[in-house]
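So that we are looking at the same thing, I have put the structure below in structure tokens.
Here the complex is missing a single protein chain, while all its other protein chains stay put.
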Amino acid sequence: MKHKRLDLSYSQLRWETVFKRILWIMSAILLVLVIGILATLIVQSMPSIKSLGIKFLWGKIWDPVNNIYGAYPFLIGTILTSFTALIISIPFSYAIAIYLGEYNPKGWLSNLLKNTIELIAAVPSVIYGFWGLSVLVPIIRVFEAKIGVAPYGVGVFTSSLVLAVMIIPYAASLGTSLIRMVPSPLKEGAYALGATRFEVIRSVILPYTRSGLFAGILLSLGRALGETMAVAMLIGNTSAIAHSIKDAFFGPGNTMASVIANEFTEADHTVYLSALIELGLVLFVVTVIINLIGKKIIMSYTNN
Amino acid sequence: MDARLKVRNTKSIIFKSVIVFLAFVITIPLIIILLYIIKQGVTQVNWHFLTHVPAPVGETGGGISNALVGSIIIVALSSIIAIPVGILAGIYLSENANTRLAYYSGLCVDILQGVPSIVVGMVVYFWVVKPLGTFSALSGSVALAIMMLPIVIRSTEQTLKLLPDSLKEAALSLGVPYHRVILKIIVPCGFAGILSGIMLSVARIIGETAPLLFTAFGNPYLSAAITKPMQSLPLLIFNYATSPYDEWHNLAWGASFILLMFVLLLNIFTKLITRKWNIQL
Partner (left out) sequence: MEHSVISASNFNAWFGDNHAVKDVSIKIEKNQVIAVMGPSGCGKTTFLRCINRMHELVPGARTEGTLKLYTDDIYTMNPIYVRYKIGMVFQRPNPFPNLSIYDNVVAGYKLNGLKIPKAEMDHIVEKSLTSAALWNEVKDSLHKKGTFLSGGQQQRLCIARAIAMEPEVILFDEPTSALDPISTSSIEALFHELKANYTLIIVTHNMQQAARVSDKTAFFYLGELVEFDNTRQMFTAPKDKRTQNYITGRFS
């Protein structure tokens, strides 16, 4: 029996090497995957980059029928939707972070709120879109008629509202854990000097967590920029540039993600398809940069 | 002096009220949305609904069996692709935290986590759909597997990093070869954490629509062929929700309800597991 045991373990040694190699390969696959995604986007964008050049980015007209491609309407649409959503969401994200992080970090109520906020992120985006289309759009239409803009219902404003709700969890959950990490001696020091709760939050907690909270906002922004379905269903899909700021805000528009979703399978010639992919490339690069900056800030934060 | 203190205290109380108000008021839209979908959807769901394909425009009845079967097949296939790769890569990252490869792979996980899902769909179109010459369930699964990977990897990595080194050393000191130490001790000890990561990732991808638009594409008929276009719940919701027909809207509500139940159940199970085994994710 002893002999058999020894024999077996030598064969195990080979397996050990094989196993380590497999782990290495699985990890290396991730590099291949990311480089592959980037390479595919670049290669497939080449026809568009070659024929349209850099002016693609600020070309104001998107007219596939006449083979004119300008990304400007989608850049504006994306920025307008994302930042509006972000601005709406920030007070809520901060409030949740401060409430769960400082006022009420434990207990059933805080757990309930935490789980509910997580649920917001769990609901599929297509469901938000469907609900927005059936419930929110008619309400917005009435509202738009009241304030005297063309009552489309769908549009940048509607998308931003839904988007704002969808992105809250990202900044909120990060903010909560960062606020919980504020060392209590710092807070106690301020309380010992007679500071009120509000003063402690304003002059100790928020300054201490400022960069981390900013990182949370970046993560939310990354989500907002790339969010596709809810926006594609609610934004109205117009590639024309609005005539006034009011129209641009309340009227229909398009984002980079939504135009890809709506037109990719219809793109019937090379440059058209390639222009859509170039939009995807821009979206990819921008979201990657935003996310990496956010992660970097969080890393430097948690390491200290 | 006294008056100033009063002002400061009042300020503090007002601030707290505003915070509490803002923190809780945001749950209202969620509750409204959930209740609305349950109200619209629950009346649609019955045995017929679950076992029949959608009726053509103008006819009443019909169901979502094609989307239900499609979603299950696509998600199962994605899991088969993503879970082994994700767990093994997660093991590598937790075991070799300081290598150069681990640094760059970790960076790639962060990148994958932030890639817009529509971009994944686009890329997989060129990787799978074009070479095969047709939209297919397989291509949809590849796209969703890419979405799953970062969650599975991170949860595996974080769970395993929390296990004490002494466990590994104990097994190694018994002459157990490395791969058996990992597969028979380390992974089973971190099983609950890895499992909850997997469930979380399934909950995340089961509702993904954008990556399927140019891959699985959708199919009005019941199909189990993975090299052919296939319907899925989110695709059906998208297509029928944006159609002008009321019957189709009703189907979409029913499908939304079912999808929501899947997502809720997966999230609740994950919560139960993490609570039972006291895992931090």
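The letters A and B name the chains in turn, as written, and every chain counts its residues from 1.
One rule holds for everything that comes next: contacts are C-beta pairs under 8 Å (C-beta built on N, C-alpha and C of every residue); 3 or more make two chains touch, one makes a residue touch a chain.
Please read these numbers as outputs of a predicted model, since none were measured by experiment.
Q: Of the residues B:Ile37, B:Val181 or B:Leu235, I need the one that contacts the missing chain.
A: Touching the chain that is not displayed is residue B:Val181.
Q: From the listed residues B:Val45, B:Leu167 or B:Ile226, report the one that touches the chain absent from this view.
A: B:Leu167
Q: In the complete complex, which positions of subunit A touch the hidden chain?
A: Touch set of subunit A with respect to the missing chain: 1, 4-6, 8-10, 12-13.
Q: Please give every residue of subunit B in contact with the chain that is not shown.
A: Contact residues on subunit B toward the absent chain are 98, 164, 166-167, 169-177, 180-181, 184-185, 188-189, 191.
The working rule: only the chains that are shown with their structure count from here on.
Q: Please give the residue numbers of subunit A that touch subunit B in the complex, ascending.
A: 9, 12-13, 15-16, 18-20, 22-24, 26-31, 33-34, 36-37, 40-41, 44, 91-92, 94-96, 98-100, 103, 113, 115-120, 122-131, 133-135, 165, 168, 196-199, 201, 219, 222, 225-229, 233, 257, 260-261, 264-265, 276-277, 280, 283-284, 287-288, 290-292, 295
Q: Could you list, by residue number, the parts of subunit B that touch subunit A in their complex?
A: 8-9, 11-12, 15-16, 18-27, 29-30, 32-34, 36-37, 85, 88-89, 91-93, 95-96, 101-102, 104-105, 107-120, 122-123, 125-127, 146, 149, 153, 175, 177-180, 182, 203-204, 206-210, 213-214, 217, 234, 237-238, 241-242, 249, 252-253, 256, 259-260, 263-264, 267, 271
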